[in-house]
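Partial complex: the chains shown occupy the same locations as in the complete assembly.
Chains here go by letter, A and B, matching the order in which they are written, and residues are numbered from 1 within each.
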Amino acid sequence: MAADVAVSGRVDTAEAVRVTSGFGIDHLTRDVVAVPAPGPDEVLVRLKAVSLNYRDLLVINGLYNPDLSRPLVVASDAAGEVVAVGPAVTAFKPGDRVTAAFFQGWPSGRFERRFFDSTLGGGLDGVLATARVFPQQGLVPLPAHLSYEEGAALPCAALTAWHALVPTAHVKSGDNVLLIGTGGVSIFALQFAKMHGARVIILSSSDAKLSRAKSLGADEGINYRNTPEWDREVLALTGGTGADIVVEVGGAGTFARSLAAVRPQGQVSVIGGLSGVIEPLNIVPILQGLVRVQGINVGPIEMFRQMIHAISINRLKPVIDRVFELGQYREALRYLESGQHFGKVVVTLG
Amino acid sequence: MAADVAVSGRVDTAEAVRVTSGFGIDHLTRDVVAVPAPGPDEVLVRLKAVSLNYRDLLVINGLYNPDLSRPLVVASDAAGEVVAVGPAVTAFKPGDRVTAAFFQGWPSGRFERRFFDSTLGGGLDGVLATARVFPQQGLVPLPAHLSYEEGAALPCAALTAWHALVPTAHVKSGDNVLLIGTGGVSIFALQFAKMHGARVIILSSSDAKLSRAKSLGADEGINYRNTPEWDREVLALTGGTGADIVVEVGGAGTFARSLAAVRPQGQVSVIGGLSGVIEPLNIVPILQGLVRVQGINVGPIEMFRQMIHAISINRLKPVIDRVFELGQYREALRYLESGQHFGKVVVTLG
C-alpha cells in the first residue's frame, strides 16, 4: 500500500535488470541490488513502470558506449512513488507520484558534453529496477491525469519530440509537420504538433498504422512502400512548398528525401533512434534551400518541466502500445527491436 | 449574380461611407463614388462584408490623424468577390473570394513609418464601400470554410492577435495567456491561444461574457468588477508565477496590473485599441521581472497569409457578434462604441 510505504519509508534492496559481463538481450541479468538511504538532497522512489527506447537496445548490445561502466541498470524512463526523502528535500514528500529526467545533470542552459555522464541507463545506473534514489532536482511531479505507465512514457521520447518541434522550431498553427514512422518519438511529435494547431503528414509502411495515426489526428498518411518517392507526395500535399518541419528519426535512406521534402528555410530535426548510420549526404539541397538541420538529444530538466506542464494543461495521454510484466523484460525488448510497435512499449513493476 | 459579374467585369460606381468635411459619426456621408478600371497589376473587388474596429471610431472622430486626407472612405477590414483583373495579374481571376491586408504596402520585413500611408481607411481610402480596386499583392484568398462576413473579420483584429501571440511571443502549449476584455482582438487571441494548446485566463466585467468565453475554450474567467485586484487572482491561478503572455488592449488603468500579473521574462503585448491613453507607469516591475513589453500594430502581408493558412487548416470560425445592413452603418458604429459586443461587429454589403 502506498500509505504504508510512505510510513515505513525504507527500501533496502531492489530487483534490477542489468548489463553485467556480456552484451545482448540474452546476457542481461536480473539481480537483487542494495538501495542506499537517500542523502540530504535525495529522494528514494519505488518505481512502478518503465518505458523502453531504442537507445536501451544500443546500450544492451554494446553499441552505445564501448567503455560502458558495468554492471549497469538499464533503461532511462520511469515513473514511481516517493518512499522517503532526505532532510534537505523541500519539493517532494512520501506518497508523491514522480517521473525522472533523462539528463539528471543538465538543469538548463547550454549543453555540455560532460552531461552524458548524467544520463539514466547510460552514464548512470538506469531505472529498470523496483527502486532507485535520485537527486531531487532530477525528479518532476507526475500530472494527476496520468497513470504510472503513461508517466513512464515521457522522459526520453516525449522530450525529444517536444525539443524537435517547440523550443527549436517554434511549431505554430498551420505549419506542415512531416513525421517519419510511428515509433515513440513520432507519435509524441504527432500529438504535440496537433496540440499546436499544425497539420501532420506521417509516413509508415503499414496502412493499419497510418489509420491509427489518423485517429490520433494526423491529417495525411503516406505508405512509403506504395509511394517510395514520398518526398514528391509531401510537396504535392503542401502546394509545392514542402514541410515546415521534418522530424527525422535517422533511419537509413530517409535523410536525402527529408531534405527534398522540407520547405526553403524549414527545419529538419534530426533524432537519434537507430544506430550510428553513415549515409551519403548531398549538402547542396541544404544550402540551396537555406535549410536548418537541427540535432536533437532529449533536453534539459527545465524543458522537461515545461513539457510536462503542457501535457498536464492539455490532459494529453501518451500512446502505450503494449505493457509487459517485469518477468517479461526480454520479450518487451525484443518486441521493441522488431519495430512492430506504435507508440511506447512499457514494463510495469507492479 | 457572381457569374454574371465575372463575365461583365465592370463596376463603374460604388456606394461608399466617408469622412468628408466634419468629424463624428453623425457627419459621415454615404456617397456614390467613381470606381476606376483596374490597372495592370490591380484587382477590382465587389465588397460583400466589412468589419469594424475601434480605430475606425478614432478616424471618424478625428482622433487618429489630424491631417487626415478627406474625403476618406472609412474602415479597413473587408471581404468580397473579384470582378475584374488587370492584364499583369496572375494570382486572381473573376469570381475568386478574397480579403485585403490592412497595410497594403508592407509585404514583409522591417516595419517603416511610411507604411502608415498604405493602411486601408487611414492613409488610403477604406473599404466601407460596395467596390474597390486593390493592388494584387494586397489581397489574399478567403478560405473556403468562411463566409464573407467571417472573412471580413480577419484583417485587423485577427492579425493583431496573431502578431501578439505567435511571431513575437512564440505562444506554445502550456503557456498561460492573459486576455484583457472580450472585444475583437481578445476573442481572436483566445481562439489562437487555444489553437496552440495554451491555457487562457480572460477578464471581463460581465459574467455572461465570461461564460461565453468559456464556451469558446477559455480556461479561467475573472470578473474585474468583483475582483478589482485581478493581478493577484492571475498569480493565484498560475501557482504564483504569473502569465507567460498578456495581451494588453491598452485600456486605462490596466497596464500596471498587467505588469504585476506577468511572469518574470514574460511578454506583455501592447495593442492599440483605445485612444492614446497616457498613464503613470512604474517601470521598476519591468526591469525587476525582466519583462518584455512588445508593441503590436497589425502586421505585414506575409504574416497575414500565414495566419489565414492557419485559420484554414484549423477551420477556425471568427466570432461575429452582430451583423448590420449597410443602411445601418451608424447604428453599427455606435454599437461598437458602446462596448457591448463580444467578438466582431460586421456590416454586410449584400
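Keep in mind that, in the parts below, contacts are C-beta pairs under 8 Å (C-beta built on N, C-alpha and C of every residue); 3 or more make two chains touch, one makes a residue touch a chain.
This structure is a prediction, so every number in the text was calculated from the model and none was measured.
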| item | value |
| --- | --- |
| Per this structure file, total copies of the shared sequence (2 shown) | 4 |
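In this text, only the chains that are shown with their structure count from here on.
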| item | value |
| --- | --- |
| Mean-CA-position distance for chain B and chain A (Å) | 41 |
| Residues of chain B defined as touching chain A within the complex | 166, 170, 172-174, 192, 195-199, 219, 306-307, 309-314 |
